[in-house]
Each structure stands twice: as structure tokens, then as C-alpha cells.
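With one protein chain withheld, the remaining protein chains of the complex are depicted in position.
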Amino acid sequence: MNAAQLLNGVALGSLLMVLSSGLAMIYGLRGVANFAHGALYMAGAYIAYSVSDRAGFWLALLVVPLALAVLGVVLELAFFRPLQHRSHIELGLITFGLALMAERLVVLIWGESTLRVNPPEFLQGTTSFVGIEYPSYRLAIIVIAVLLAAALIVWLRSTSIGLHIRAASQDIETAAIMGINVDRVSLVVVAVGAALAGLAGALAAPYIALDPGMGNAFLITVLIVVVVGGIGSIAGAMIAGMGLGIIQTVTTVWSPSLAVVVPYAALTIVLLWRPTGLAGKRVS
Amino acid sequence: MTTTAPTDDVTETMVAVPPAGPGRWKGTLVGLGIALAVLLAGLAVPYVVTDTYRMSLVVDATILSLLAIGIGFLARHLGIISLGHGAFFGAAAYGVGIATTNWGWSPTTAVGFGILVGTGIALVMGLLVVRASGFGFLMLTLALSQALYALSVQTSARPLTGAHDGKLLSYDRDQTFLGLGQADVMNPGLFWPMAWVALTVCATLLWVVGRSRFGTTLEGIRENEERMRFSGYGTFGPRLVAFVLSGAVASVGGALFAINAGYVSPDILGFSKAGDSLIAALIGGFGLLVGPIVGTFLFVYAQANFNFGGNLHLFTGMTLILVLVFMPGGITGTFQKLYHRMRKGRR
Amino acid sequence: MKRRLLAAASAVTLATTMAACGAASDSSGGDSEDGPIKIALIPPTSGALAQFGTDAVKGWETAVRLINAEGGIDGRKIELIKKSSDADPATTLRVAKEAVTQDGAQFIGAVMTSPEHGALNAQLEGLGAMSFNAMGKDDALVGEQCSPYAVHVVQTTSMDVNALAASLTELPGEKWAIQAVDYATGHSAAETFKAAAEKAGKQVVLEQFAPLNTTDFGSYITKLKGSGADAVFAVEFGADGVAFVQQAEQFNLDAQLKTVLGLNMVSEPLFETLGDSIEGYYNNVGYDAAGDNELNKEFVEAYTEDHGSAPYYVPADNYTAAQILFAAIEKAGSSDPAEVSEAIKDLTVDTVVGEVTVRGADGQVLRDSYLGEVVKGEDGLAFDILTNTDAGVTTPEPDSACKF
Partner (left out) sequence: MTIFEGRGLTVRYGAHVALEGVDIALEPGVVHGVIGPNGAGKSTFIDALSGRKRPSAGTVTFEGADITRRSVRWRRGKGLSRSFQRTSVFGSMTVGDQLEMVARRNDEQDLDEIVSTLGLDAIRHQVCSEIAYGTQRSVDLAIALIGRPKVVLLDEPCAGLVHDESVRMLQHVRDVCKDRDVAALLVEHDVEGVFRTCDVITVLDLGKVLASGAPDEVRADENVIRAYLGSAA
């Protein structure tokens, strides 16, 4: 049974990984903790609900990231770019306002009641995996998340836009001086970050129930993951996300009420021990 | 050479005008005089606002203003934004609840105890967080206050906090809060002097501190923490003192809130309470001491009048964005700028 | 979707207009003895509980329509003042104060959660208004948080659990696991259930509590599977309940269970969301929609006519609250809350849920409780009432902490 509990942790960690890698990309480049990330995730889940209702879950997995990427473009063009000279905190608070609005808009469109999305037919029920009967859909989430993480890393490491993103995340001013088109890089990053949030929402839809509080529930955890992972480090966020998912699940098995405090304790300990996060660049 | 790269410092655009320097005793005396006049004039409010319901809104806003000026003080003088002040407000409120209901203390003593509890929590949290700045500070205050929230709703905390169900304050009928019995404290007209005196005294205190040498030290730390250290100043101590002071002011608010409402529930410890108060303070503006108060009154007014169908957050979100984008100094900051422009124009 | 958007948009416009009007027309407190009798409804209109809030209002609306059609009470019409809250105690309290002092309401209904009621009860006497609680189920509301001005129309959690406990022998399954929310209700329900199970000769093999707002029940379900339980008693509400049911299905937990017994977990508004997987689940039922009495038939007909759908427990309980209130006003011969609160003591009223009595000591309404099984009928899922437990069995003695 312990292997099954470990899988539970990995499944939750996978979700956190996808969600926080998007947030970490935006945070790294724009220096802004995007408080609207939870709202983007929620929007992804609700759009997935509407799409899979009509055209099936697989199409939702395709449509949702695209729709959210468009939202990301809007976010970048309407707020991040014109206000890039403002302090990071101000921009963060603007996304806070956006999150408040987005949450309410989701309710106005989809209503208040709890909704659920069924996984595709062949992923319903359980699969035998290393001797355990484990839900097929959770295994699918793990596989998708790992593939996605690998793809993201390959993209960042071996393409020229990936190189530019990494350079700009290190030092946006120097990158601009070196002739990197920071505006373009930033547009791509925010769009991809939002798309990842949406994808996480779509993946989460059949996993957990949809309700208007779902964004908030994850937002704080994911912000914590990104800060713990280290500002600007996508790999750090992924590792921290997976780690937190596993630790939290293991703690839940042991003491559910203590597990609630785990993310906060983790953040406090890590920031006191290493103020820049586990893999953070030096901020001088 | 001077780079205009964005920083984690909020002061550049959001805190419009520097506060006055130290040693201007004349100005301070005039200010104290004005504060006293405002305090006395304010006591007449219940005779103007005779309607009980409106009066209760005014009292609510006054109590919440204490939370907002606590947050505003840190933002103005240290340029750091706290999402954790709900913890001090809430801890003080629970302190009052526990002292009266569980231990049978008199409400007056309990309020003192509540303020001590809130301030104590601020001290502990301050020791952990004041080294951080920018987002680090924001996240740490958020995380620690959430942790406190999570602890307060634990089943094991139930005898003290009532967990999710909250806590109903009860004390003997012959016990009073500064002469007000249990039915009287819920009467906004009778409770008003307590709330009003608390707010004016705390606000004046913060104002005087801001003008003092200590205030200048804080400003120096806000502007350039490293240079302060290289100029021989310790920066941890002053930051901690400022943090605890602002937490104490929020605690005063929390303790009064508990007495006035007669009920404490975990949502006052939570993130949305501190978030609402921060938004109110931002909309009012950090640059002036009265900014957060103006913001809080507007927020309470909006809450009472525009909360139909739960759309309040739609409106507050929109307002927050509009204010941050178009009037970064908040309402009072914008008026201040207009005023200065007019004066310059006349010259 | 487009239509929904439009509806939403017009709702916003309407709300804003209403707000403007509300601000403009500042009607002051009411004259209590000749004008209409005013009841303020303060349901949550946002948040996860909004659906219940809306349906509670519908119950009151039907009740008021019917009584006004008969000419009101002693010739006085009933007027509903509809307010809205967000299930936050502070907001509800503020709105209640507004309704009483500004709009002249003497009675308050459709308040949803127990914390809201707790906060409200503390202030009722000072406000001079009576509250009719048809939704908050916390035992403390008729215990330390009770008020002579508050009537507790629904069964408390203890009554619900007692009803289930009384029916436990009828349910298959020997080894029970308890999955409950880590919250007062969850713990007291688990405790009562455990005692009843032992009495019935059943074994409790696992007892676990998940914090409120748990989204991932994976580790709990894994433990349930490992415990060897063949029946589960589940106390998970709202989104938590949906997540638990959905994830239990994914883990194929049902395969090893003979019984899933819910406490307030599955109810009519969730049937569509939860889907066929809950067929065969058991749950406590507060109101029998097929109840065989004249008043109920009349209510179901009128409600369906008014709102286009059949009632379930939320509208029915609120309708019952209205019936009790109307009877008490009639008996008191006045709409003064002080007099009505006197008149309502030990008052027996014939209602849609049968004959009920308002207990004088704590304001608890004594009424039957049911155990239902989810079955697939012609119009989708519905509760089939299996057992009916009398109030005498389910209702504990008045709590000594409640002093009027």
C-alpha cells in the first residue's frame, strides 16, 4: 500500500509541477508573482468542462492551452508590457485584482455549483501497476506531466528562443543590451506560462471537483512552490512542486491536520535557510 | 547610469511625497493640536449619524481602519507590503474571545490581553520576516498568517478557538467593557467613542513616530537599506520595531472588533481579510496616513451597497486595477499631486 | 453559453440598478402592528452555497404566495425583503442589522451556515428580531449558542446521525470505515456512529478525518482500500463530497464496499453532478418529497408551479419554517418578535413534514428523520425512503448549556 501512497504523492506533485512551471517562467522573466495564476488554472478547468461536454476530453486538452495562451497574450500586452517600469509588487497586486475579477467571472459564466468532468472512457477505473490497482487517470496525469516537463526542458535548453528565455530570466537588462528581443521573449513566456496553467486546470478537472474556490486553494501552494524552488528557476519549481506534492501526501497519511501546514512550514524554513530559494539566482 | 529597472521596492510610484523630517517641533505640535480637535469633533458623530445601521457601518469602518493604517505604516515607511496583518488582527480578536469566554476575564482586561497576544504574534513573525523584502516579505507574511489560520481551525484547537465554527464571546452580565455591558457594546452609538479614540490615538501615534528621528531612520532603510548599514545603522532592529508597532495597531483593531461583534470566526485570520484591507489601503493611498482610512471607509461603504449577488470582488478587483494603473498613489495620493500641481501653477 | 453570459450580464446590470434604487429609497423602520409583516431573507448568493441559498428563497416565496392568496395573517400581508450575503458571518450580521433597522424586518430566514447563525443568534435579542434556521445544523446552535429568538427548524447533526444509527442494522456491511471532515460535525458524527455501530455488533476498522476543503482524497481512499472495510460512513459536504465520490469511483473503491452511507453528503442538487455512480448510496434525508400528507402534496404542487422544478429538502425546510412562523404569529395575535417568541414555545404545527413541535427549552423543532437510498427512477436519480425515525428517538435532551 505504501507504493500506492507514493503514487498519490507523485500524482499531486505532477499537477503542482505543471502549474508551478508556468508560474515560475513568468516570475523569472517579469519578476512578478502572478496572483492570477490560480484564476488561469481555474479558467482552464472550466473551459475543459465545457469543451469535454461537447467534444470530448482530448480535444479539451488541446483547446484549453490554446485559449489560455491567448489570455496570456492579453495579460502581457494589456498589463505586463505597458507597466514593466513599475515595481514588481505593484504588478503583482494588479494580478491580484485580476484574480478577484476572474474568479467572479467564472462564476457568472459557469455558476456556483460543484461540477465534475469524467476522464476519457479508457482511463476510467484502475490499471494494475507494479502490483497495485491504481486509477488509470492518475497514471495518465503522471505520464503527461513528466513528458511535458521533459519537453519544456528540451525546449528551453536546445532552441534559440529557449536560450533567449533563459538569458532574459537571468538578467533582463543585459539580455536586452545583448540584442535579445525582450518583448518577444516575454510574450512567448507569458503565453506559454498561461497555457501551462490552463493545461494543469484541464488535467485537474477529472482529478478533483470543479468549484469556484479551486483556484485560490492552489494559488498559495503554487506561489510557495515557486518561491521555494527559487525565483527564475523553472527546474527548481518543478522539483519543488513534485517534492511538495510527495511530502504533503506522505504527511497526510501520517497526520492530515498537520499536512495542511506543510507548505507554509516549507516556505518559512527554506526562505530562512536560503533566502533565494533552493535553486534561485543570486539577487544582489 | 541611474537605472530605472523595476525593483521590489514599492515606494517609487506608490508613496508620492516624502514625510517631513525630524525636529520640526512646531509642526508636530500643530499636528497634535489638530489631532486633538479631530478627536473631540469626532465624538459628535453619533449625533449626526443618528441611524443605527449607518452608525454601525461607521464603527465597522473605524475598527477596520486600524488594520489598514497598520499595513499602510509599513508600506509608507519601509516600502514593504504585508499580507499577514490579518494574523495580528485575528489573534487579538481570539485573545479577547478566549480570555472572556474560557477564562472569565473582564472584557476590559481581555482587550488588553488580546492586544498583547496580537503584538506578541507580530513580534514572533517579525523576527522571522523582517529580514526579507519585496516578494519574499509578502510571501512570508502570507504564509505565516495562513499557517496561523490553519492552526486555528485544527480540531485540537477547538476548545480555544471553536475551529471552523468560530467563537461566541460570553461574559457575565455584570462585567463591562469600560462601562459598557454586553448589549451596549453592540450598540454602535455607545461603542463609537472607544473605536474613535482608538483610531485617532493610534493614527496620531503613527504620525508622530513617522516624523521622529526613528521615522527618518525607517525612511533611510526604505530608501537604501545597505547604505544605512554602511552608515552605521542597524537595520534589523528598526524594521522589527516598526513591524511590531504596526502589528500592535492592527491588534487594537482586532480586540475592538471582537468586543463589538461579540463573535470571532476564523475568516478574520485568513488571507482574504488581510487582502481586503490591503486593497482598501492601496485604493486610499499609502502616501498619507489618512489614505488607508479613506480607503477602508470606501470599502465598507461599497461592501454595504454593491455586494449584490456576490459581485463585490468583481468591483473591488476592477477598482484595484484602475487605481494601480492610473493613480498609483491611490485616491489621497492623486489629490495630493493635484494640490501640489495647483500650487506650483500659481507660483 | 451565450445565453448564460447574457443572463449573467443582465443580472449584473439589474443588481447595480437595484443597488442604486436601494440607496435612493431609504425606508425607515416599520410600524409593527398594522403594516405588512416583514421577513428578511439573507441567503448566500455567492460561493459554493449559492445554489442552496437560491432554493431556500424559493421555499419562502411559495409559502408567502400561498398565505397572501388567503389574505395573509389576520388581514396583514407578508412581505419578503430579499438580501444577500456570502456565507460570511460578519457580512450576514451587517445585512441582518440593515434589514431590521432600515427595512423594518421582524423575522429573518434563509441564513445558511452554522457560523452565520452563531453570530446572528448572539445579536437577535439586541436587534429585536427572530431568526428561523432551516439550514444550519450545528448542535451548538441549540446549545451554548442558542437564543430564545432563534428557532431551529432543521434536525441537528446529532439528530441526523442518531437517525442513521437507529437504522444501522438494516444496512449490509460488517466492517465499517469512517471518512469524515475534520470539523466539529465530522468528529461528533463519527463518535455517535461508532457507538451505534458497536451496539449493533458491527466493527469500525478505520476512522480518518480530512481537513475541510480537501481536494485530493487519494491518500484517504488508499487507506480505506487497505483497511479491508466493506462499508463506509462518509461525512463530507459540498465540493469535498463531490471530490470524494468522484475519486472513490476512480479508485474503484465501490467494488469492495457493500454500503456507502453518507451524512448530508449526497442530496438532490448534486445528483446530476455526481451521476449514476452514486446509485445505491445511502444518505440521511430530512424531508420526504413523496410524503403522503395533504399539506405536502399542496406544497409540491405549488412549488413546482412557481419554480418549474420539484422541491427537495432545502426549499421544503424553509417552507416548513415559514409555516411555523405563520402559526406562531397567529397564536400570538401580533407580529412583535418578543410576543411571537413567547407564543412559539411548545407550539405544535401541522406541516409538510407532518406534525412538529417547537421545543420550548431550546427552540429545536421536533420532527421525523429518514434514511434514503439513491435509486434510478424515471426522471433520473431520486431518494427512496427506507426508514422513518421518530423525533423521540433522534432528538437528544435539551443541552444544559442553553439558557434562555
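Lettered A, B and C in written order, each chain numbered from 1.
Following the convention adopted for this analysis, contacts are C-beta pairs under 8 Å (C-beta built on N, C-alpha and C of every residue); 3 or more make two chains touch, one makes a residue touch a chain.
Only a predicted model underlies this, so the values are computations on that prediction, with no experimental measurement involved.
Asker: According to the contact rule at the top, which chains on display are touched by the left-out chain?
Answerer: Per the contact definition above, the missing chain touches B.
Asker: Of the residues B:216, B:272, B:305 or B:334, which one touches the chain left out of the display?
Answerer: B:216
Asker: Provide the residue numbers of chain B that touch the chain removed from this figure.
Answerer: 1-2, 11, 15, 18, 21-22, 213, 216-217, 219-220, 222-224, 226-227, 229-234
What we mean here is this: only the chains that are shown with their structure count from here on.
Asker: Which of line, ring, star, complete and other names the graph you get from chains that touch?
Answerer: complete
Asker: Let me have the rounded angstrom distance from the C-alpha centre of chain A over to the C-alpha centre of chain B, please.
Answerer: 33
Asker: Could you list the positions in chain A whose residues touch two or more of the other chains?
Answerer: Where chain A meets two or more other chains at a single residue, that happens at 104, 107, 257, 260.
Asker: Do you know which chain C residues sit against two or more other chains?
Answerer: 11-12, 46-47, 50, 182, 209, 211
Asker: Show which residues of chain B lie in contact with chain C when the two form their complex.
Answerer: 51-53, 56-57, 60, 153-155, 158, 163-166, 168-170, 183, 186-187, 261-263, 265, 267-268, 303-312, 314
Asker: Which residues of chain B touch chain A in their complex?
Answerer: By the definition above, chain B touches chain A via 3-10, 12-14, 81, 128, 131-132, 134-136, 138-140, 142-144, 146-147, 150-151, 154-156, 271, 275, 278-279, 282, 310-311, 313-314, 316-321, 324-325, 328.
Asker: Considering only the defined contacts, which chain A positions touch chain B in the complex?
Answerer: Going by the criterion above, the answer is residues 31, 33, 79, 83-94, 96-105, 107, 172-173, 220, 223-224, 227, 231, 257, 260-261, 263-265, 267-268, 271-272, 275.
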